[in-house]
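Every protein chain but one is kept in place in this view of the complex.
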């Protein structure tokens, strides 16, 4: 197989999971701008996600969020997905929208609230059993707003205890993916604020516990690809929540703010063997002002383009330049791949996959956008609180 | 008058404006935690604000937010305030919560939306006429989320045009306070992102246009007291929106995150003559998880303490050390004031003002908290969308 | 002229000024790593700069730094340059390396030190007269390290006074370019920390005073292209000091850290008419660990590539998408230009200019690198202190 053929083959196997909630309404604390045609049910979210996969060919799974996607019959939901050509993916828990969680969930000072939070997480594993999902994705909004509000260390103890109970419940082949975030909604301490904290907890829990990197959850200046390389080296990179940001956790389309950074991240994934392992590539974005389905298609394409560039890096030449201390030469090898316009290559890949080479144009022609606006009338649109 | 007497006299004249919306519910994009006893009407907000003034003695005015505080009869609202010992303060506009404002208000590409936004601002001046308010406070959520989304420069042109129309409408003794903010809710460009932009616009508008500094609206590392000193030097500091933050626009209680910074800011105010001029000192905070009225009382006290310390700086000694290039000596003079425990002094000030020396304890004893929980049942609690 | 021909024509007229000091040694506070073949005299720096222009065709001028490039006979220096095909460019002052400047220069509390600093600036204008340089570039290291160390406002007064004296000295056709910087070497206040401060001073000085944007001198998260658009709109953008950074003022090669940002900046330059005006495009970088001449060639090429992409933006399509509020469409128009591989176009441009299409390869083949290592033996290598 030629090198280019190998790159193409790799790109054809790529899988980017889209999140059910990105198809619903979202916004900032100032305003949620509702859009027409937004899904009203988990089933309709899957219908939209299926369109993304139909036109990109690399978005085969859909992440659920409980309780936003709570249904009576998860097997039926899985069937609904399957009928449309997609599968259910990671199950995301929610321990931040109940009034009880004002001061935290699994780290709350009150044992009763902690019990409730852990029970919810256990319920999520039950749902995973029903859906056949591999990954339980845990993001905790837990933290404090004011110095002294709660004891930093005690909260870590509570976190460790709660995680351990959930970990024990995981079945064969199931994983716990622990996400970290610098801040928001907590504004002084966050109980899992950085990769180090997530890593330390996962290490103690065991092999089924892995760290998930949300690309928008770091302090300014953080070198994310370094974290990716380190977690891969430690065997602890469980997956990504992709999005992009100029400021804080802006949740813009991945690749929109700093495409070079996305490329560098994907290069470390490729270099560290993450592309062919169990690392989960997920989107976690908010399309507050732009059309949601096209934005998600575009995001998937952005990940593809960054991946294609990463796969095109001439690693032999790079290694040689690095070994000889040729700073400019090594940088030039990397930049040569980045500067390449990979869109023609991806058009070829799509055609070889039997897809339209232009996913966005194909989606627009499909009439889906008009159809959902016409059909999804009445009911309550999905959103973060739905 | 001794120096201490002068400090006390200054502290007794201090006036911190509290915002009506801080008495209502607020939250993050993830969740608004409702609290018991929260006001349901502008009148009830004024009732709460009156308590803050009653116990602190230095919170005599209340900022309104239109449309959140829209009433039929503003004169009656002013009377309601007056009957409770407070007055109506700045009028804050809102051009970010209507569906039309998805892509901006006064900077929107569509002239019709801009017209609507400017009309709202003009309405706010009408309200100022009715309430006798001096200040129109303008914060624009306008901006873009994606590179290319709109033309940066054209948006500035539109901004200038809209502001000019509103400026013309201002009456004698009325002012326009233009606020800047680095980001949020816009995540790529914000149309008034920094003091320089606000200053440039105000300069062209004229003397009635002034810059307002929200202490939470800067990039990491920004030296806020430098901006304060500069704006005072330029005669362009209109006022403050006080709050504090560890990360972004966290809107925590002022002085809670970095009390030394608040002190440095107040020192520049004192040094630059801002304390005895028309600079408006306002709070703009969100009490998402803590009890609102006590949090506002505490915030007012924090401003008092920082002011007291700033007033206590031995400026003669400071000037001497500065002039002689004594780095450590000059710093020590400033720190000596900061390290002073001014709470005893403020207790004295309050007693001399006929107040309880401990505002929070007095508030707690007053029974107000229990009363509003008992009485404010039913109706819709005030919040950002109310 | 077709559109592509117009783009090519524009690219052929581009001019990027390289700084004499970038050819000398530089480093961090921890270590300056000396390189072989580094110039020992201003003349040798010009010799190197001439190579950069020879191979790129778009680096016709060289910025001087006084006193590092102080010579007896500036006319002879200008002739030296001319003989090698380049010209002398902006004159950069230095008011930070004399022991007298420990607490500042033009803002120093001691009038004698201020006098010395202003005299140095006046001397720089004398040199401009001799070299025929248009621009006096002013960067002040002035500031304080500790709160209270000096009076923020008094320092502004001193700054204004000093600048006014120098401004008066400017001849016909000469300009003063005022640079701002967030921090370093001052670590608490910097006397010209942001574009607003530089702008306010330039506004008062007059038309010959303009702001210079160093791309590495901003707080994290600052939107630089917004500043560029604003300064162009105000007629106050004098020029750029290009470099790139991941953290602070890292002074890496321009385009190395965030090529998308450089493209966005160049787009605003093109959109705002800055590309065909008097805006000066200068490099200001430190090649601490990489070979200097190739790094500078690469930097010039990076600016060219970003400019080419900016010129390729389909502005009609962009304007249409923006006007119609098509967020994704407008973003896609911009990204389409950015994603284009412009290296083939630039190879064509170079060939049409009679240059080798691959400047770095041509430089390597020229033997210059080996020659300077062989010839520049003995003497004292140029560096920041030379």
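Note that the chains are named A, B and C in the order they appear, and that numbering of residues resets to 1 at the start of each chain.
The rule is short, and it goes like this: a residue touches a chain if its C-beta (ideal position, glycine included) is under 8 Å from a C-beta of that chain, and two chains touch if they have at least 3 such contacts.
From a predicted model like this one, the values you see are computed outputs, not experimental measurements.
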{"item": "Contact partner of the left-out chain, one of B:146, B:167, B:247 or B:267", "value": "B:247"}
{"item": "Candidate in contact with the missing chain, chosen from A:106, A:141 or A:318", "value": "A:318"}
{"item": "Sole residue of A:130, A:327, A:355 or A:369 that reaches the chain not shown, by the stated touch rule", "value": "A:327"}
{"item": "Residue of B:72, B:172, B:339 or B:375 touching the missing chain in the full complex", "value": "B:339"}
{"item": "Candidate in contact with the missing chain, chosen from C:9, C:34, C:75 or C:361", "value": "C:34"}
{"item": "Residue, one of C:43, C:145 or C:381, that touches the chain absent here", "value": "C:145"}
{"item": "Residues of chain B (touch criterion as defined above) contacting the omitted chain", "value": "220-221, 223, 246-247, 256, 258-261, 289-291, 294-295, 298, 305, 327-328, 331-332, 338-341, 343, 360"}
{"item": "Residues of chain A (touch criterion as defined above) contacting the omitted chain", "value": "103, 109-110, 145-154, 156-157, 182-183, 188-190, 193-197, 199-200, 203, 218-223, 225-227, 229-230, 232-234, 260, 264, 268, 271-272, 318-319, 321-325, 327-328, 330-335"}
{"item": "Touch list for chain C against the chain that is not drawn", "value": "26-31, 33-34, 96-97, 99, 101-103, 141, 145-147, 182-185, 187-188, 220, 245-248, 250, 252-253, 256-257, 288-290, 384"}
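The criterion applied here is as follows: only the chains that are shown with their structure count from here on.
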{"item": "Homomeric contact chain A-chain B: same or different residue positions, threshold half", "value": "same"}
{"item": "Euclidean distance of C-alpha centroids - chain B vs chain C, Å", "value": "39"}
{"item": "Inter-centroid spacing, chain B versus chain A (mean Cα positions, whole Å)", "value": "38"}
{"item": "Residue list for chain A, restricted to those that touch at least two other chains", "value": "220, 246-247, 256, 289-290"}
